[in-house]
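Let me give you the structure first, and then I'll get to my questions.
Removed from the display is one protein chain of the complex; every other protein chain stays in position.
Right after this comes chain A.
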């Protein structure tokens, strides 16, 4: 399992193509996909959006992500870092943000490689470029 994180629009999808050879057309979009697709996806982009949809639709995001880690060991997960800034006033927003943090920790723990992208530049937080 591999993970690419970073703020919005930092160039995460481009890094997935450059580093891991996955074209954007081959990626499953967490904003719109059927949830079941995630378990067989080669790469999921905007997984934080999928988590938001789990929360909105009453699917347990932690259990879902645990199953993802168990069943799709070779997947590349791309997700935004969304935990900075002020804790939201609206409870649903807080729940979503916390779920994203917990799921992100689980994915990072299960990944051999974690890359953080800033200004389009990949930084390896876990693993090394040679290992890819």
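As a convention for this text, a contact is a pair of C-beta atoms (placed from the backbone, for glycine too) under 8 Å apart; a residue touches a chain by one contact, two chains touch by 3 or more; residues count from 1.
Everything that follows uses one rule, which is that contacts and distances are computed from a predicted model.
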Candidate names "1,2-phenylacetyl-CoA epoxidase subunit A", "ABC transporter permease", "Adenosylcobinamide kinase" or "Cyclodipeptide synthase"; UniProt protein name, chain not shown: "Adenosylcobinamide kinase"
Hidden partner interface residues of chain A, rising order: 6-11, 48, 80-86, 88, 93, 97, 100, 118-121, 123
